[in-house]
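This report concerns only the one structure given below.
Every protein chain of the complex appears in place save one, which is left out.
After this line comes subunit A, so read on.
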Amino acid sequence: MDQNNSLPPYAQGLASPQGAMTPGIPIFSPMMPYGTGLTPQPIQNTSSLSILEEQQRQQQQQQQQQQQQQQQQQQQQQQQQQATAQQATSQQATQVASGQASQLFHSQTLTTAPLPGATPLYPSPLTPMTPITPATPASESSGIVPQLQNIVSTVNLGCKLDLKTIALRARNAEYNPKRFAAVIMRIREPRTTALIFSSGKMVCTGAKSEEQSRLAARKYARVVQKLGFPAKFLDFKIQNMVGSCDVKFPIRLEGLVLTHQQFSSYEPELFPGLIYRMIKPRIVLLIFVSGKVVLTGAKVRAEIYEAFENIYPILKGFRKTT
């Protein structure tokens, strides 16, 4: 099986270099004619598939179908030219996605029907040979991975705490009850800050990964425990994750807010970034003219990656050309 199958969908683009022949979907062979599939569904020689692989494949299919839909508008002109060219020639030189192939298929009314489980060696004589790059969607994955910058998590230490005792005996602690009713404690490794409340609940911020956040919270709990409190570690939960990345090209925010106005708000006099509230996943993105993007509101890492993969083709469409 293709080794890429073991990667979650958002990381598919990372395993193989861009333009590789076998990125995500394992079963297509390079010279398989497009007659076997209108949409990039893998051929179901399924006897050896596990449920996990099945789920992954379904996710890949959904991904590709979404990417197809996004691509159709952009490629209509291209396809018309190719359709006329293909009737004359027998080979296609430019990049072909399965999405394009499906458009051509319709326009030429082929009679070859997709046979599940069959990989015909030779295409029907009426169909031009189209070297399909299997499962390289017309819009490739961006190849950019957002980096996590901040994780906010909470945990319940399960006992009431005397904040004054903690502030007086612990190192690196601040407590000003007139201003804020919690002890602010910091540790150096992982570099984080914790707000510790008298109820026993604690907020831990500043970590760069989920594991670091959990480790830091445990360290704070141990500090409190060593001060004599019967601290436990209940209901650890990551509440928010923040990531950032750079698309490496300038963006026309004004254009983006015009076309995506139900998701975007852009008030340059208030804030120089466009605030894009994505519905699925529910992530807020701050998009800047420079091409830098901040993503926040995630409960899991995959939401950050998914949101970025969703926004990247949109941002490419609003690239500044001057």
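Simple rule for what comes next: a residue touches a chain if its C-beta (ideal position, glycine included) is under 8 Å from a C-beta of that chain, and two chains touch if they have at least 3 such contacts; residues count from 1.
The definition used in the following text is that contacts and distances are computed from a predicted model.
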item: Among "Kynurenine--oxoglutarate transaminase 3", "Mitochondrial import inner membrane translocase subunit", "Transcription initiation factor IIA gamma chain" or "Protein BONZAI 3-like", the UniProt name of the subunit that does not appear here; value: "Transcription initiation factor IIA gamma chain"
item: Sole contact to the chain not displayed, among A:V145, A:C159 or A:I184; value: A:I184
item: Sole residue of A:K164, A:R222, A:K237 or A:R282 that reaches the chain not shown, by the stated touch rule; value: A:K164
item: Touch criterion as defined above, residue of A:Q147, A:N172, A:Q239 or A:Q261 at the omitted chain; value: A:N172
item: Residues of subunit A in contact with the chain not shown; value: 149-150, 164, 167-168, 171-176, 179-180, 184, 186, 191, 193-195, 203, 205-206
